[in-house]
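Removed from the display is one protein chain of the complex; every other protein chain stays in position.
Take a look at chain A:
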Amino acid sequence: MFDHQLTIRIPYPEERYAEIAAKTLNVDKELKENVIRRSITTEKNVLIINFECTNAKSLRTSTQNIMELLTLITKTMNEFGDA
């Protein structure tokens, strides 16, 4: 069933930033749980996003959505991180 899989690993300069990204993304759930399962975790300073999906199209859509938001989150941390 869930045979389309993707794992993305993104290193951040500090553990704290990876955790902020994970917490921020985890608030929004994937809408179709019978089509796509997603987990977002951290391992030290690395953000790990894992998808399992029933079809390639949904996997692509969800990945694109997450990457767009993640880019924004990362830019936000870059711009406003040095408080």
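Methods note: a residue touches a chain if its C-beta (ideal position, glycine included) is under 8 Å from a C-beta of that chain, and two chains touch if they have at least 3 such contacts; residues count from 1.
Convention: contacts and distances are computed from a predicted model.
A chain of the complex is left out here; the name its UniProt entry carries, from "phosphatidylinositol N-acetylglucosaminyltransferase", "FAD-binding FR-type domain-containing protein", "COI1 F-box domain-containing protein" or "N(6)-L-threonylcarbamoyladenine synthase", is "N(6)-L-threonylcarbamoyladenine synthase".
Of the listed residues A:20, A:36 or A:59, the one in contact with the hidden chain in the full complex is A:20.
Contact residues of chain A toward the unshown chain are 20-21, 23-29, 68-69, 71-73, 75-77, 79-81, 83.
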